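Apart from one protein chain that is not included, each protein chain of the complex appears where it belongs.
Read from first to last, the chains carry the letters A, B and C; within each, the first residue is number 1.
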Amino acid sequence: MKSLAEKFKQTRRQTERLCEPLETEDYIPQPVDFASPPKWHLSHSTWFFEEMILKKFYKDYQIFHPDFSFLFNSYYQTVGERALRTERGVMTRPTVSEVYEYRKYVDEHIEKLLAGEMSQELQDLLTLGINHEQQHQELLITDLKHTLSYNPIHPVYSEGFNLTAQTNGKTGWLKIPEGIYEIGFEREGFHFDNEEGRHKVFLHSFEISEALVTNAEFLEFIEAGGYENFKFWLDEGWSWVNENHISAPLYWQKKDGEWFTFTLEGLQPLKGDHILTHISFYEAQAFAAWKGLRLPTEFEWEAAADQLDWGKRWEWTYSAYLPYPNFKIAEGAVGEYNGKFMISQMVLRGASTATPKGHERKTYRNFFHPKYRWQITGLRLVK
Amino acid sequence: MKSLAEKFKQTRRQTERLCEPLETEDYIPQPVDFASPPKWHLSHSTWFFEEMILKKFYKDYQIFHPDFSFLFNSYYQTVGERALRTERGVMTRPTVSEVYEYRKYVDEHIEKLLAGEMSQELQDLLTLGINHEQQHQELLITDLKHTLSYNPIHPVYSEGFNLTAQTNGKTGWLKIPEGIYEIGFEREGFHFDNEEGRHKVFLHSFEISEALVTNAEFLEFIEAGGYENFKFWLDEGWSWVNENHISAPLYWQKKDGEWFTFTLEGLQPLKGDHILTHISFYEAQAFAAWKGLRLPTEFEWEAAADQLDWGKRWEWTYSAYLPYPNFKIAEGAVGEYNGKFMISQMVLRGASTATPKGHERKTYRNFFHPKYRWQITGLRLVK
Amino acid sequence: MKSLAEKFKQTRRQTERLCEPLETEDYIPQPVDFASPPKWHLSHSTWFFEEMILKKFYKDYQIFHPDFSFLFNSYYQTVGERALRTERGVMTRPTVSEVYEYRKYVDEHIEKLLAGEMSQELQDLLTLGINHEQQHQELLITDLKHTLSYNPIHPVYSEGFNLTAQTNGKTGWLKIPEGIYEIGFEREGFHFDNEEGRHKVFLHSFEISEALVTNAEFLEFIEAGGYENFKFWLDEGWSWVNENHISAPLYWQKKDGEWFTFTLEGLQPLKGDHILTHISFYEAQAFAAWKGLRLPTEFEWEAAADQLDWGKRWEWTYSAYLPYPNFKIAEGAVGEYNGKFMISQMVLRGASTATPKGHERKTYRNFFHPKYRWQITGLRLVK
Partner (left out) sequence: MKSLAEKFKQTRRQTERLCEPLETEDYIPQPVDFASPPKWHLSHSTWFFEEMILKKFYKDYQIFHPDFSFLFNSYYQTVGERALRTERGVMTRPTVSEVYEYRKYVDEHIEKLLAGEMSQELQDLLTLGINHEQQHQELLITDLKHTLSYNPIHPVYSEGFNLTAQTNGKTGWLKIPEGIYEIGFEREGFHFDNEEGRHKVFLHSFEISEALVTNAEFLEFIEAGGYENFKFWLDEGWSWVNENHISAPLYWQKKDGEWFTFTLEGLQPLKGDHILTHISFYEAQAFAAWKGLRLPTEFEWEAAADQLDWGKRWEWTYSAYLPYPNFKIAEGAVGEYNGKFMISQMVLRGASTATPKGHERKTYRNFFHPKYRWQITGLRLVK
């Protein structure tokens, strides 16, 4: 097992490696309120280490700059803060190079701290900080893709780096028998509060697809008029399709009769055997309804996970993001972490090609509003 | 058991009895898109019998008026229809008395049909029509209350008719043991598609309150600053509170230091021992969080229901409105009934004082968006 | 000259005569915030006499009902009031018959007052009240047309009463020479504050059309693609066309290749020789640009008025509604009458077929936002 110090360094380095192909300009924009600019991700994950660890455990710590705490804190709860959240793309100062200095300053102090004796509390907070930074690595690259996608000249992030070009390994149906299953985190090690409270659920038997749905399969749905027939759609999904004039997954576009998709390598021809991605829950559900099948619940997914090949897409489930029995909100700022989002969102299970290696877990509960598509989402069917 | 014919007549008569205290003017307005005017409820429930039964089973049936089918059909799925849905309050013609003639015409034809031999299919559709009309009775009276509440002169619907003045019978906590419970409709008789698919769930043990939360208890929450402290609220609930400047349940108002509430008997002093109502899911959840307790899931509620005194409030559960395992969408128009709403809504269990007698069932799954408060909602706590 | 008492009675009677064809239901809805329900017009014009005259001049006057003052006052300036303005269609009580009693009560008291000696101040206020009521007569009938137009069954207000079926009398161009012209009210008699401050303007010579634009002429514009070519439109007009999907004047619709228009006699075939109406300023301006001509200014219009046949349409001018030199805002509530609207609106001159006889004046300055079309508007060209 890697030492915590090693893991810290690798994680921090990895975040910066993701930014290597960027121009200074790319660090700034925030086209939509649900995504954040690279500069903000770099700063906020650093602020977390300064605020939660250095201020408490590093003797006589001098903060890098008093303004940074104000600018890069995403938790402070006021109406003012909400406005700020939509204005991350307006903050041109501090500059990108000042942000890198901030990272360096905090890293050096954390590393000094890591060289000494560490209490369990400190180790736990460091582990949380590392996992927090990994979450932001995934958001950084998917938010960036979204920003670049607005540009009609289709910028290339990096040749050879294309997160969405995978095919399925296995096909067929996996049968899971009826019975009582244990759900939730059980092993030693890091996990989020929303996975806690291991508990029993009763599942009726079901069969789950070993493959994820592909672009070719989804094209059939499109060509069969799937987006124009309300009967496949949830009422809310049907409104979403019509109000937003949706007729294909995010980033798809048709030129002269051929389908293309915007990727981190620029605009690329769509490949039928690649695994479908960038779909909303509404589209996942409509596709399943069109097939006469359904999505798994998060409990079915977890019960089957050991036998599935997962980790290429965040897989939409037909489970709402709600507390497990005995879910407890932790005291203090950490308590704001997950529980307050437990309404109006759907659970996604698995992990995606943007998820940092080692960050994935079969008990991991990701969650988004059903309309969101900018993450690397996908779907698996159940019958 | 009452005959179906008798039940039909009583239900139709009851709808009209609810309208007896109304002035013609009251039949018209639709102040918000989620509610409908009395005239529309009277017409739409009638249209259902004409469209689903008379057109099919009554030989040589002549429809009452071709325009009515267009105006009072809530199902037809187009963008046009959506616009129409928000414009029910603009339709001054047909007049109220024409609508009563329409009811009379359809009733006479249905009664002739009921005098003859009835196939099972016809009986089933009649039963569905009766239950559909009962649903609209409840909406009619709660929608009407909402409309009257806008009027600064606080109109009285009917002296002595006050749906929200109940107190609790029992208090204390009911303990439910861990185990596998059967959920969903099982008996003979009418039920909606969303209750079907009786299935097993595993429940851990819990204790559920025998009493519903009262106005006095909720006033404590208000006085303790509950509406001003984000830590009790879901993130989405906190936005809702702030964007809508919410500081009390719907219809409450403070005048010269005293609390009042708008009722169907006009503005009345708030009574502390009356059962709380007209709260959103967000408020229910925040109250529970402030108490250090939680809401039941719909499965816990159903498992405990036989031992509870319920029926005074629609009780918010912390369950999202999702399909049961093996839920099947029926073919045809009936298939639009419930399944398409299975997203972004929360389940309410029980029934309210506005629910027609005999319409309630312990397996009944009512559902609303978490922000809605105009129904007679309430809450029960779990620990 | 009619006596003031006679004029009062006739005006009040005329308002009620306009309502004779109505059903009770028609008095209620307010589909858009810029229009008001008949019930509100009936009440508000009555409130004006009670508030401005009876309270001050009638010894020991007992107001009809304390709530009415609150409900039917359009002037009181608070945020609360603004909300109320959009909720006139929700106020089902007082009932229509109570409103007629209110009218009767106020009329009887005013008539007693009129039987005695009258100060000049009282005469002036009565004249203002009569003119105010005449303005509301015009709004009542045009607002009502708008409400009925939403109904897909095209209700008929009254057979034989069709305000928009006029043809032009004269054609050709009237030449007006360069020179200094006097603008604004000069005669004895009633006028609004916005016409005051008679002053000189210098006009260059121009020619003005003796005829108003007809439906046939506007159809040519439509058929020439006028609504699809941005170059004829003001930038703001082009946005308005696209955001609202405008492709014809208000109330026009095409069925099976034929044009119809909704009128107070229901849906009627469009007649080419009828004078065009229900157009926005944007449409008027685009039509003129397409013709290579322009709209008159309000000063040109007034200078030519004595030689023109006007009174069938409110004619859009290319003048903004701004104060005349030396415009003074009157003290008190009357001061709110006109001046506060002098921004972002365009002047219309003339009068329409909905304007009560005797209410029109060549110095009258009507004004609306350039987007509005529900009044009986039209246009005349200048070269």
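Simple rule for what comes next: contacts are C-beta pairs under 8 Å (C-beta built on N, C-alpha and C of every residue); 3 or more make two chains touch, one makes a residue touch a chain.
All values reported here derive from a predicted model rather than from experimental measurement.
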item	value
Which displayed chains the hidden chain touches across the whole complex	A, C
Listed residues A:Leu18, A:Met52 or A:Val96, member touching the removed chain	A:Val96
Residue of C:Phe34, C:Phe70, C:Phe190 or C:Phe341 in touch with the missing chain, whole complex considered	C:Phe341
Full-complex contact with the absent chain, from C:Val201, C:Leu264 or C:Leu379	C:Val201
Contact partner of the left-out chain, one of C:Leu114, C:Leu219, C:Leu234 or C:Leu267	C:Leu234
Touch list for chain A against the chain that is not drawn	23-29, 31, 39, 67, 70-71, 84, 87, 89-96, 147-148, 150-153, 155
Positions on chain C contacted by the hidden chain, ascending	77, 79, 82, 180, 199-202, 204, 206, 230-231, 233-239, 242, 281-282, 285, 289, 294, 318-320, 322-323, 325-326, 329, 335-336, 340-344, 370
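Methods note: only the chains that are shown with their structure count from here on.
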item	value
Averaged-CA centre spacing for the pair chain C and chain B, given as whole angstrom	44
Computed distance of Cα centres, chain C from chain A, in Å	57
Of all residues in chain B, the ones touching two or more other chains	none
